[in-house]
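Here the complex is missing a single protein chain, while all its other protein chains stay put.
Entry: chain A
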Amino acid sequence: MLDDFFTRAVLAGLGLALVAGPLGSFVVWRRMAYFGDSTAHAAILGVAFALAFDISIYAGTLAVAVSMACLVSALVARGQAMDTMLGVLSHSALALGLVAISFVPQARSDLGGYLFGDILAVGRSDLVLIWTGAALVLGVLILRWQRLVTSSLNEELAMAAGIDPRVERLVLSLALAVVVALAIRVVGSLLISAMLIVPAAAARGWARTPERMAAGAALIAAASVILGLWSSLRLDTPAGPSIVTAAAMFFVLSQALRRG
């Protein structure tokens, strides 16, 4: 069954969807959308490093994404104007990545693959990595769920309960970095944030509790993967963008139903 490239693509996408739903909900709750962007855009720099030094793409992007997450956290903690700072970092990281990657001859040809993902080329080892990483991040989120939700809702209330909001913020930043690294093959560095935010935003309209929103976001992300890949096969459109387009359609649908 795993011999079929399409089956592998679906499985890889579903693995990502499973973790992108809950994590994306936190991104929406904490208004970290730009934060996700800057981490994701930095991933392309990671790809350049990985190719230049001949290490795994996942290791390269993970290292750069983690450094970026730490850098942003540090700047925010120092009280920099958040949106400007992230705007600077996000696009500088992307530009720097594109410049760096142009020095690596073998990468120039499949630059599009890193920007928009190449889910149809996912191999067995990619699948193992994606599912292991997704399970790991999901496990951490579930174990720390109460703490994470409390400190996302209100940091003072969290502190009163003996929770250190800084720790929870760091956990989320690191989880984000891991998911960015996992997603680079699936939707590419330009669309990772969309995979996190769009399904969560679509689930927001129907959800009455954080748990339902997280579960709803995971379901919508999974449905987007299946619908996107299916239409990609039928219409011969690029897979990553098709998945995000499907998610965007679910979002529009959720908004329309909400009003009606």
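Operating definition for what follows: contacts are C-beta pairs under 8 Å (C-beta built on N, C-alpha and C of every residue); 3 or more make two chains touch, one makes a residue touch a chain; residues count from 1.
Keep in mind that, in the parts below, contacts and distances are computed from a predicted model.
One subunit of the complex is not drawn; among "ATP synthase subunit alpha", "Peptidase", "ABC transporter permease" or "ATP-binding cassette domain-containing protein", its UniProt record names it "ATP-binding cassette domain-containing protein".
One of A:125, A:154 or A:237 touches the chain omitted from the figure, and that residue is A:154.
Within the complete assembly, A:207 is the residue of A:85, A:207, A:227 or A:248 that touches the hidden chain. The set of chain A residues touching the chain not shown comprises 28-31, 146-147, 149-150, 152-154, 156-161, 163, 204, 207-213.
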